[in-house]
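What follows is a single structure, written as structure tokens, with notes after it.
And then subunit A:
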Amino acid sequence: MVATLRIDELSVSFAHRTGTAAAVDGVSLCIAPAECVGVVGESGSGKTQLFLAVMGLAGNAKVSGSIRFQGEELLGAAAPAINRVRGSKLTMMFQDPMTSLTPHLSIGTQLAEVVVCHLGRSWGEARIAAGRMLERVRIPEPQRRLNQYPHELSGGMRQRVMLAMSLLCEPALVIADEPTSALDVTIQAQIIGLLRAVRGEAGTALALISHDLAVVAGLADRILVMYAGRIVEHGAAAELFRQPRHPYTAGLLECVPSLSGPRLARLPTLAGQPPRPGEALQGCSFAPRCPRAADRCRSERPVLTGASTRQVACHFPLA
Partner candidate 1 sequence: MTRYFFTRLAGAIPTLFIIITFSFFLMRAAPGGPFDREQALPPEIAANIQSAYGLDQPVWVQYGRYLRAVLHGDFGPSFKYQDFTVTELIGQGFPITLQLGLLALALALFLGVPLGTFAALHHNSAADFATMSLAVLGIAIPAFVVLPFLGLLFGVHLHWLPVAGWEPGSIKHLVLPVFALALPPLAYVARLTRGSMLEVLRSHYIRTAFAKGLPLRTVIVRHALRPALTPVASYLVPAAASILTGSLVVESIAGLPGIGRYLVQGAINRDYTLVLGMVIIYSTLLIGMGLLVDLLYAWLDPRVRFAK
Partner candidate 2 sequence: MRGFAGGALERLRANPAAVLALGVIFAVVVTALLGPWLNPNDTHTIDWLHVAARPGLQSAHWFGTDRLGRDLYARTLAGARVSMAIGLVASILSVVVGVSYGAISGYLGGRIDQAMMRVIEIFSGLPLIFFVILLTVIFGRSESLLFISIGAVGWLTMARIVRGQALSIRRQDFIAAAVASGAGAGRIIARHVVPNVIGPVIVYATLTVPQIMLFESFLSFLGLGIQEPGASLGTLIAEGVGEMEAAPWMLAVPGSLLAVLLLCLNILGDGLRDALDVREG
């Protein structure tokens, strides 16, 4: 069975004054059909840049490696080939619903144009499809919304519209970049519920990018943990949460406050900062912050090892 998305040794680097900075450094991953993969990490870990490169939205960055979507190589492909796939079978929803919708076009136009462009329907038919999709993402009064402008909708509704835009052409993979970060907690729960429902109905694969483990926990089958542009651990969600093997993952899990655990005097944090993209590092990029760091960690860079479904990049992984 062909993987929906297969990435090999992808690197995304930016040129700047003193050299190049790698935002993504040699990442390989696979997303199977109908699978939900959660990608977690702090800001600057490269998780967003990774998927922007997949969508061909990396801007001025140099991208190397291989990106295969449903068997077809996207990197270096001609623009028409990319545009055929982008927005129809491979879609992305962004984290800032406030600014991600075009202010001067109606919701209906912004939805319908996807259908007109990719499915070749007429504008009338496309609007009907748009209205139906708005219903599916549980927006009340969908017909009225079609004629409204983005600034007339709340943040939660705009996020639903973005989801609707991603689903219109029955995509094989939807990339959701921090879908809930800009929203209230109550709305967050609604959006997550929506994503879960949509996944169940259509069997779409989902790449869920988030710095919030709680968001990912409810949805993901598998989790990838990224740090400083590299994957440091991945595995099935349940197992990863139960038994994290990389110190960074463990640290992240510890930081999530729990309602059921004992009351703490101080919330645990991860000391230090992730390295900035330009910083050249010898050895493990997490070493400066790792409580278990040894000399080997500072000189030798660890690679991902382990079974194909459960890997960790650490010299001294947790048991």
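On how the list was made: all candidates are chains of the complex that A comes from, given by their letters.
By our rule, a residue touches a chain if its C-beta (ideal position, glycine included) is under 8 Å from a C-beta of that chain, and two chains touch if they have at least 3 such contacts; residues count from 1.
No experiment lies behind these values; they were computed from the predicted model shown.
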Consider subunit A on its own, then decide which of 1 or 2 touches it in this complex. 1
Applying the document's contact rule, which stretches of subunit A touch candidate 1 when the two form their complex? 55-57, 79-80, 82-88, 91-92, 94, 96, 99-105, 113-114, 117-118, 149, 151, 162, 165
